[in-house]
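All protein chains of the complex are present and in place, except for one that has been dropped.
Moving on to chain A:
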Amino acid sequence: MTVDIGMPSRGTDGVPTLAEGEKLSKRDFTSDQEVRWCPGCGDYVILAAIQSFLPELGLKRENIVCISGIGCSSRFPYYLDTYGMHSIHGRAPAIATGLATSRPDLSVWVITGDGDALSIGGNHLIHALRRNVNLTILLFNNKIYGLTKGQYSPTSEVGKITKSTPLGSVDRPFNPVSLALGAEGTFVARTMDSDPKHLKSILRAAAAHRGTALVEIYQNCPIFNDGAFEILKDRDERAGRILHLTDGAPLRIGEGEHARVVVRTDAGNLAVVAESEADPARIVVHDAAADDPSQAFALSRLDDPAFTQVPMGIFRNVERPTYDDLVRSQLAAAAPDGPASDADLAALLRGNDAWDVADSLGRSSLK
């Protein structure tokens, strides 16, 4: 049985906020540690964006925790002046689950990468999503192993030539968004290191979401996979490729005569066609709050290695009770009169079949 503990609805509900008039700045979230990513690494931009975004939440800094796994991106907690843990490879979602479940007063962030989250930690990622623990998971996807110096990752495209795949990789990559949606994710979004404004807007929505929010962030690794997202950074190319996911709006790429739109085909699939040739009745309107995740999933499948069209934004954002809230409500229901007393503990230990030994003869009586 569970009790209604007034199920919170926003991601940061229950986390202490700053006093009236108090404000934090980017500097408050900048630790004294020297940042040690390679020059030009996309991680710098993301770090700066997050440091300047966090004050916006108005939360007490000491109630924000950042937990990472292993990899270049996982150095993140050291640079953020909050509580933090740089844990072990792939396990951050599991560690964060224990923390978030036992501490409703914390805003818990997980920083991970494509290798950390999707290879060694794949199991923990899907189960965090399935449980819908109140966490925000930022998955930096650079499609390569950086820290171990350049092996292909589970998001590298087929045929990727790396140190460990001299003849090209042969295994199919994961699409992190498809994976998260398949794992019952309640908030799944994508953004990019080169667009801090968009990144912040996604962080804002992710932080507001109660439950597991998964944000895939395309991140350039100039050392081992430079230019992986280059085409999306070119102003002209970008306009004709990015499919902005705007809730309630028709799904359109570009503008004017070259605009393309997402339509539902006779077979029920989604396809991208020139707007000029599209039947207006078939143009799909984005609905991130749809209970049925199939349209969001179909959108994620529009990805192709050539970046012909790249959906960016919030694929899915639905409300569902979170694991940690439900666990806490069971606990609250079991202890209506507050914490257990010494007498409660004594009664537990005694059980139902205890007997008294009154004297050394061992005469007993049923308790």
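Before moving on, here are some points about what is shown:
The rule is short, and it goes like this: a contact is a pair of C-beta atoms (placed from the backbone, for glycine too) under 8 Å apart; a residue touches a chain by one contact, two chains touch by 3 or more; residues count from 1.
In this section, contacts and distances are computed from a predicted model.
The chain not displayed here is annotated in its UniProt record as "2-oxoacid:acceptor oxidoreductase subunit alpha", chosen from "2-oxoacid:acceptor oxidoreductase subunit alpha", "Sulfate/molybdate ABC transporter ATP-binding protein", "Cytochrome b" or "His-Xaa-Ser system radical SAM maturase HxsC".
Summary of contacts with the chain left out: across A:40, A:98 or A:227, the touching residue is A:98. Although one chain is not shown, part of chain A still touches it, namely residues 16, 31, 33, 60-65, 67, 70, 77-78, 81-88, 91, 94-103, 105-106, 123-124, 126-127, 327, 330-331, 333-335, 339-340, 342-346, 348-351, 353-364, 366-367.
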